[in-house]
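One protein chain omitted, others in place.
Here is subunit A:
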Amino acid sequence: MQHLDPDRLVLLALSEEQFDLDESDHLAQCAGCRYELDALRDVAEIGAEVQGMRDLPAPPERVWRAIEAEVTVASTRPLRSVSDSALRVPQGVERRKRAAWLKPVLAAAAAAVLAVAGTVTVTRLLDRPAAEQVTARATLSPLPAVNAAAGGSVRVLSDGVMRIDVRNLPLTTGFHEVWLIDPDDVTKMVALGTLPDAADVVLPVPPGTDLNRYRLVDVSDEPHDGDATHSGRSLLRGTLTY
């Protein structure tokens, strides 16, 4: 008898049909067909076990922060104005609650690292329309808990406005707000305004704002709770460079 047909092997491996006598005889003699059948059976068996494994829960954000801290400290990349001490996280994921004030600092440091990494590319890639005088720009990167496809770019123009272009922001039941934060003291910030549902938005920067100090651009998710302060839920961040 000739070798078993591939379709037939599949049916046998899935136990959908039974061997007939000729097939049993052939399998007893043919190592090749036995091997094929066994491999397909293994695949079917593993396949049956993977149910429920498609959307495994992601590790908590603290795991990424610890990875990033170690990777960043190890690298020699110079960090612009991010104090080293803010990045030095002890080895091992911290299970103790971090002092509340340190959290935004670490997040800001992390964001600054991402922004530094991202800025070079964007500066190179961004088309600069001739009429537009750009005085500063930033690439917005998603914070660890946010969909990695989210992001954006920011250009500060010489006439004192900021063009902000975002994509793939998570849906919100509230609204998205843009802030300029002082990364050296993240309790200090300037609210620039809300983001309407449009790709490219222009927001005025309050005259006299020191963009060297308030250089961390932050997009947050704000609930409709009547509280004008930052909700603490940052989605995107990036540092302005010149």
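What we mean here is this: a contact is a pair of C-beta atoms (placed from the backbone, for glycine too) under 8 Å apart; a residue touches a chain by one contact, two chains touch by 3 or more; residues count from 1.
Criterion: contacts and distances are computed from a predicted model.
For the chain that does not appear here, its UniProt entry gives the protein name "RNA polymerase sigma-70 factor (ECF subfamily)", which is one of "RNA polymerase sigma-70 factor (ECF subfamily)", "Putative aliphatic sulfonates transport permease protein SsuC", "Aspartyl/glutamyl-tRNA(Asn/Gln) amidotransferase subunit B" or "Sarcosine oxidase subunit alpha". The residue from A:Q51, A:T173 or A:T229 that touches the chain not shown here is A:Q51.
When the omitted chain is restored, the residue from A:A31, A:A148 or A:L171 that touches it is A:A148. One chain is missing from the display, and on subunit A it is touched by residues 6-7, 10-11, 13-14, 16, 39-40, 42-44, 46-51, 53-54, 56-60, 62-64, 66-68, 70-72, 74-75, 77, 92-93, 95, 113-114, 117-118, 141, 148.
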